[in-house]
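Omission of a single protein chain aside, the complex is shown with its protein chains in their original locations.
Letters A and B mark the chains in the order given here, with residues in each chain numbered from 1 onward.
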Amino acid sequence: MDILIYAILSLTFMALIFGAILGYAAKRFKVEGNPIVDQINELLPQTQCGQCGHPGCRPYAEAIANQTDPINLCPPGGDTTIKALADLLDVDALPLDAEAGVDSIRKIAYIREDECIGCTKCIQACPVDAILGAAKQMHTVIVNECTGCDLCVEPCPVDCIDMLPVAVTKQSWHWQKPDHLIATDRQPKLSALGEDAA
Amino acid sequence: MMNSISSPHLHGGNRSQKIMLLVIAAAMPGLLTQLYWFGYGTLLNLMWAIVLGLLLEAGVLLLRQRPLGFFLTDGSVIVTALLLALALPPMAPWWLVSTATLFAVVFAKHLYGGLGNNPFNPAMAGYAICLIAFPASMTIWTSPYAYLDLADQWLWFWTEQGQLDAITQATPLDAIKHLQGNTVDEMWAANPDIVAYGDAMFWVNIAYLIGGIAMLLLKLFTWHAPVAMLASLAAMAVLFGAGEPDLYASAGNHLFLGATMLGAFFIITDPVSSATSRQGKLIFGAGIGILIYVIRTWGNYPDAVAFAVLLMNLAAPLIDQYTRPKAYGQQP
Partner (left out) sequence: MSQLFDFPGGVHPPANKQISKPGQIFELPLPEQLLIPLAQHIGAPAEPTVKAGDLVNKGQLIAKAKGSTSAHIHAPTSGTISNIDAYPIAHASGLKETCIALQADGKDTWHTAITQADPSMLDIQQIDQRIAAAGIIGMGGAGFPSSAKLATKKPIQTLIINGVECEPYITADDTLMQLESQAIIKGACLLLRLLPTAKCILVIEDNKPQAIAAMREAAEHSAIEVVVIPTKYPSGGEKQLIQNITGKQVPKGGIPADLGVLCLNVATVKAIYDAVYLGRPSIDRITTVTGNGVKQPGNYRILVGTSVDFLLSHCQADTSASQVVLGGPMMGFQLPDLQVPLIKTSNCLIVPDAQELPASNSPMACIRCGQCELACPAQLLPQQLYWLAKADAFDKIEQYNLMDCIECGACAYVCPSQIPLVQHYRYAKGKLRQQALESRQAEHAKLRFEAREQRLIDEQQAKEDRRKARAAAAAAAQAAKRSAKQDSDDPVAAAQARIAAKKQAANAPAKSKQNTVEQIAKPSHKDLKTAAAIARTKLKKAQKALTEAQASDHQDSAKLQATVQDLTTRSEAAAQALAHFESQLGVDPEAIKQAQVSWAKANAQVRKLTKSAPDETADAEQQEEYQQALMSAQQNLAKAQTHLHSLKHPTKEPSQ
């Protein structure tokens, strides 16, 4: 019986001591700022498109860091970004949130210049200053700077901005992943059957 | 975009099935020698292991919703069954073979994702589980010459009925392990039957060596792992036998008794579960050689190939990590 009491007492005592050490360390070595936000921000595609519901990539990074938003709200980043975020934060990768939009091919804004009335609304909307123009003057998009974020389309009162997919060139083209299955892979038809059964 | 096929448009005509068939062919001398010395038991083991292995594979593939037509031809189950049958004692009853096969095919292979994904050598995993679970049954070896005829063996295989005492005996490695105060030479002198056993094992090992060299010449694998294993085993035997040669088995004993050659050329060369690079294979083989010696000499089991292989299987990913070869132009 004594032994039991001694064991409990000594373990409690040790727990208190280590707890105190840990508590002190947490205060003493507290990391100022929140570098995780920077790390998350590095992984985001920086289109500043706001499709996640935040005004830009960094606010979304902050929201992820504060765990107020899931990691799957970034359509331009797509699955690659989700995977990278999941790796960084050690959480499960989620499928892209359909409400936030769909992961699609890269697009770039083009202004149909003869229809532009020079209202400057798109200039104000562009997060990366990629639209050139002045009041009552025709505007145009600096193609190399456009991130394809889509934010200029909505404000245009005359609807003269098109989002056009970036053309594939010999340089940007690459081979597709071989699509045929390995003979021992689960065959699509069978898997559909399996899901029905389940 | 059209779906064009990437180069190369030529293929060497090498197929996995061909490799499997060659491995099976290379094991034939060993199988025949083993049958010659130790009777029909191995043959029954082999038949039963193949039949059961194929059935189990088919069952698991159905459960995993994989195509069935494919597995019958890939030959990997047959190789696993063959290795199991060769490794199991000739007097193994049906349930022992069944347990080993079940564990090899279902647990060691398919639960890890099937062909190409198993971290452990399936045959050795099946063997090891039996060695742990049924140590008594796993050590019944017949004396050379004194084996049962086919009918009696058949009866024994299914019912375990028959006169065993006359035909079973301790293996040489077992005898060396339990010297009971004698020196190795005294043991040999006192037990002519064990000497005869040793001779038989020698020829079996030679047969596997021949099959192994044939596979080496056919470039089914590189020399690295087998040579490293045999060399390290021999080196351990010389090193530790030097002080007290009377109490330790010699290098020759280690190389030509037990499952050494079977292990060196048929087990550790299994590409799926071994290290990848040439340097890695050297380390992998050497580790197995050392572990075989350690377990044989100081462990509980008289032979140790299965455990040594499984332990090094565990280490293979780590070895791969640290033995990545330098790519072209990447100077140190």
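One rule holds for everything that comes next: a residue touches a chain if its C-beta (ideal position, glycine included) is under 8 Å from a C-beta of that chain, and two chains touch if they have at least 3 such contacts.
In this text the structure is predicted, and so the values were computed from the model without any measurement.
Engineer: Given the contact definition stated above, which residue among A:S10, A:Q67 or A:T80 touches the chain not shown here?
Structural biologist: Within the whole complex, the residue contacting the unshown chain is A:T80.
Engineer: Go through chain A and note every residue touching the omitted chain.
Structural biologist: Within chain A, the residues that touch the unshown chain are 41, 44-48, 56-57, 80, 83, 117, 127-130, 145, 147, 157-159, 168-170, 172-178, 180-184.
Engineer: Which residues does chain B use to touch the chain missing from this display?
Structural biologist: Against the left-out chain, chain B lists 1-2, 4-12, 14-16, 18-19, 70, 74, 76, 114-117, 219, 221-222, 271-272, 276-278, 320, 324-331.
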